[in-house]
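One protein chain omitted, others in place.
Coming up: subunit A.
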C-alpha cells in the first residue's frame, strides 16, 4: 500500500490524524505530515482516514513493486 495526499487541497483539520495517528500527523496549526508507505496493518485505518477527509485529499494506491510483481506473474 502507498498513499498520496494532495496537500494543495488538504485543509489541515486533522480528521485523518484521528483515524490513524501514526500515519498522519499535524505539526503546528495545519502542516500535515504523512507516511506515504505505511505497513499493511494500517490498511483499514488508512481507508477510514481517506473516508473521513472532508476534502477527499487522500488517495490510496499501490507500490511500484506490487505492480511489477503482478505484471510478471501475468507474463
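Keep in mind that, in the parts below, a residue touches a chain if its C-beta (ideal position, glycine included) is under 8 Å from a C-beta of that chain, and two chains touch if they have at least 3 such contacts; residues count from 1.
Convention: contacts and distances are computed from a predicted model.
For the chain that is left out, the UniProt protein name among "Pyridine nucleotide-disulfide oxidoreductase", "Phosphonate ABC transporter ATP-binding protein", "Acyl-CoA thioesterase" or "4Fe-4S dicluster domain-containing protein" is "Pyridine nucleotide-disulfide oxidoreductase".
In the full complex, subunit A touches the hidden chain at residues 2-4, 6-8, 10-13, 27-31, 33, 35-37, 59-68, 70-71.
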